[in-house]
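Mind looking over this structure? Questions follow.
For this depiction, one protein chain was excluded, whereas all remaining protein chains were kept in their positions.
Up next is subunit A:
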C-alpha cells in the first residue's frame, strides 16, 4: 500500500510538468499582448511596455520563461500578475476559501441527496417514487445550469425572501446554500441515476439472497452489503466531480457573485493573465491528481478484494 502510494505520487510529476507546459504554451499562443492591453485605447508607451516586460521576464524566450516559471513553482512562487502586480499565490489563496466552502457544501448535497435518492429509487425500482426521481433528475440534467441558477435566485431569494439573491459574505454558510444547490444539481442527478442502477442490479445478487437467508435484517443487509458493493462507480464519479465543482463553477459563481476560483480564472483569461491561468490550472491539476489517488485507495476500503501491493 505504501509503495503503491509513493509510485502514484511519483507518477504525478510528469503529468504535472506536461500539463503546465501545455497550458503555458496555449496561453502564449493566444493572440494579443497583455502588457499592451493595459493601455486600452489610450496612448501606448513603448518604452514603458518594454520596461514592464523586462521586469516580469516576459521578454525572454518562451522556453526560458517556462523554465523560470517551473523553478518558481517549486519554490512556492506562482509568478506575478501583469496588471495588478500581485503574486498569483495571493490571488489563488484569496479565491480559495469561498471555493472550498462552496465545493464542500455542494459535495455534501450531492452525496446525501444523490445517494439517498438513488438508493430509494433503486430499491423501489419501477414504483412511483422511482419514476418521480427519474423525472426530477432528467430535468436537472437537461436544463442548463444558468437557467436553474436564475430560477432558484428569483424564486427562493426574490419571491420567498428566504435568503439573499447574491452571496455577500462568503463566510456565511447559509448564504452559500443556494449557490451550492445550483452547483450540485447536475452532479446529484448523475449520482442518483448511477446509484439507482447499481443498487437495482446488486439487489438481486446472490449475496443479498444469502444475507436474507442467514436472517440479516433488511436495513443491515442494505447498508452493509448492498451499499458497499454498489458504491464503487459512484465513488469514481464523485472523485472526478470534486474537480468539476471547484473549477467549473464559473456560471454559478457569476450568478451569485461568489468571488471564487472559477471567476478568478475567467477574469485572468479575459485579461490574458498567463501566470494566473497557469497557476490556477496547475493547482486544479494537483487537486485532480490527489483526488483520483484517494478514490483509488477508497476502492480498497469498499471492496476488500481490491488490493494494492
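Following the convention adopted for this analysis, a residue touches a chain if its C-beta (ideal position, glycine included) is under 8 Å from a C-beta of that chain, and two chains touch if they have at least 3 such contacts; residues count from 1.
Everything below uses one rule, namely that contacts and distances are computed from a predicted model.
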item: Listed names "Nitrate reductase gamma subunit", "VacJ like lipoprotein", "Helix-turn-helix transcriptional regulator" or "ABC transporter substrate-binding protein", with the criterion being the UniProt name of the chain not displayed; value: "ABC transporter substrate-binding protein"
item: Of A:68, A:166 or A:197, the one touching the omitted chain in the full complex; value: A:166
item: Hidden partner chain, touching residue among A:12, A:60 or A:83; value: A:83
item: Positions on subunit A contacted by the hidden chain, ascending; value: 30-34, 36-52, 54-55, 83-86, 90-91, 93-97, 100-101, 104, 108, 153, 157-158, 164-166, 168-173, 253-257, 259, 263-264, 266-267, 270-272, 298, 301, 304
